[in-house]
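Handing you this structure, nothing more for now.
Missing here is one protein chain; the remaining ones are kept as they sit in the complex.
Showing chain A:
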Amino acid sequence: MTAAPAVDTDTSIDRYLARRRKHYWLLAVTALLTCLSLLADISIGPGQYSIGEVLGAIAAPESAPRALSVIVWEIRLPVALMAIVVGMSLAGAGAEMQTILNNPLADPFTLGVSAAASFGAALAIVMGVAIFPGAEELLTTLNAFIMAMAASMLIWLVSRLRGVSVQTMVLMGIALMFFFNAMLGILQYIASAESLQQLIFWSLGSLSRASWPKVGIAALALVVTLPIFFYAGWRLTALRMGDLQARALGVNVPRLRLVILLCSSLLAATAVAFVGTVGFIGLVGPHIARMLVGEDQRIFLPMSALTGALLMSLTSIASKTLIPGVLLPIGIITALIGLPFFVSLILRSRREVWG
């Protein structure tokens, strides 16, 4: 009889599997927190209803008081869900932009996509110009979307030139940001007082314009792009080894970069078009995710998206509760509260991942 082989209980495989389990736990906890935040977001508002009443109105709208049912279904639910969807979109877009451009500062904001969207919206608000005629109701949104996509196409076209590095693409994005901000400045300068106010309100970012169709469209953008990100997950992780090594591993780097840039721009453009320019979520969501679970896209992507959703949902709550009776613009909150938090995070971790 031969003795059973000694079982190695603490191998690098076991430790790797334990690490993966920990990552899934973190993901589950973040998902749970996001759900709780969503519930709180729905429950909080000017009308004083208890969580139980609100939940009752969600579960059985017919049997709830009419006023409550309308408030919950027509106002609070779309707004709260929009926060989740937009947070996922911005953070997902930021995560993949950082990955394909190999740059920790890449996000819809720094690449000029948001500035382009603002300019498109301003064209609609100030001049009444429709880039895509027909849909008068969605004029602002459509204009913002088209300009944002145009900006990312421009970055991509520049990247097609021979010998253009990812650093050049990022610089191009920053140049676009300044260009569109200047164009926006011109429009603000010539705008009437009324449209100027409207424009500023738009550019500060707001969830209050959310409606079911808008939530649906924004969610559709996620449904279309997230599977593409997942499908490209291995290639995207390989890209973090550097262009040359990714190519040696069999990744068609230019094609991957194009597809992912277009998808993440689509996500960012949709989000910005519906809620205005909300900075910072696209930057900080992926950074927090990277600190928690690393950059294996199988876990990094869902973690980034969920972190973005949680942050955005918390922002939505803060916008209603910080000053009672006043609905603060979310763009201000993400910048004022989020930024110090973010700076403290990066100063504490000091993990250098951009070689």
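The rule is short, and it goes like this: contacts are C-beta pairs under 8 Å (C-beta built on N, C-alpha and C of every residue); 3 or more make two chains touch, one makes a residue touch a chain; residues count from 1.
As a convention for this text, contacts and distances are computed from a predicted model.
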* To do: Pick, from "Stage V sporulation protein AE", "ABC transporter ATP-binding protein", "Malonyl-S-ACP:biotin-protein carboxyltransferase MADC" or "Phosphoribosylformylglycinamidine synthase subunit PurQ", the protein name that UniProt gives for the chain of this complex that is not shown.
  => "ABC transporter ATP-binding protein"
* Asked: Which one, A:64, A:238 or A:272, makes contact with the chain that was left out?
  -> A:238
* So which bits of chain A touch the chain we can't see? -> 11-13, 15-17, 19-20, 233-235, 237-238, 240-242, 244-245, 247-252, 290-291, 294-296, 298, 351-355
